[in-house]
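All protein chains of the complex are present and in place, except for one that has been dropped.
Moving on, here comes subunit A:
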């Protein structure tokens, strides 16, 4: 069974045929977006994190058809006109990744945290990123990156 769906992808309207068996990661791959990646396939590692109507979800557990009519955001949408998001830049500055496979998921969740909490504590950072796994174990650098991004943002806000 296939169905025609329409949704906003990183702010741009798209429409496409989607099979009932396809998940959100499959759908995004067909749009040449590979930042959300299936790794564990069970919603346990966070590598496939995307936002649907403002809520972070595991792309590998979200049926493609469920994207119909939704606002869908992926890591590729964070960069605006060639300028990296504050979280992306903080990840680079802190060296908060090694192989980079899990990085989009962490970046998405970290930016989601900063959208909700102005000055997160380390515990809040860890809690929010607890659903993301990094086998290279860049956790100390990731925590430092999120902290730095929050500080940089509040410094910008005060200017």
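We adopt the following convention: a residue touches a chain if its C-beta (ideal position, glycine included) is under 8 Å from a C-beta of that chain, and two chains touch if they have at least 3 such contacts; residues count from 1.
Just so we're on the same page, contacts and distances are computed from a predicted model.
Chemist: Which of "Nucleoside ABC transporter membrane protein", "Histidine kinase", "Transport permease protein" or "CO or xanthine dehydrogenase, Mo-binding subunit" is the UniProt protein name of the chain not shown?
Modeler: The missing chain's protein name, per its UniProt entry, is "CO or xanthine dehydrogenase, Mo-binding subunit".
Chemist: Which residue among A:5, A:24 or A:45 touches the omitted chain?
Modeler: If we include the chain that is not displayed, A:45 is the one touching it.
Chemist: Contact with the hidden chain only, please: which subunit A residues?
Modeler: Touch set of subunit A with respect to the missing chain: 21, 29, 33-37, 39-42, 44-45, 47, 74-76, 78-79, 84, 88-89, 91-93, 95, 97-104, 107, 126-127, 129-130, 132-143.
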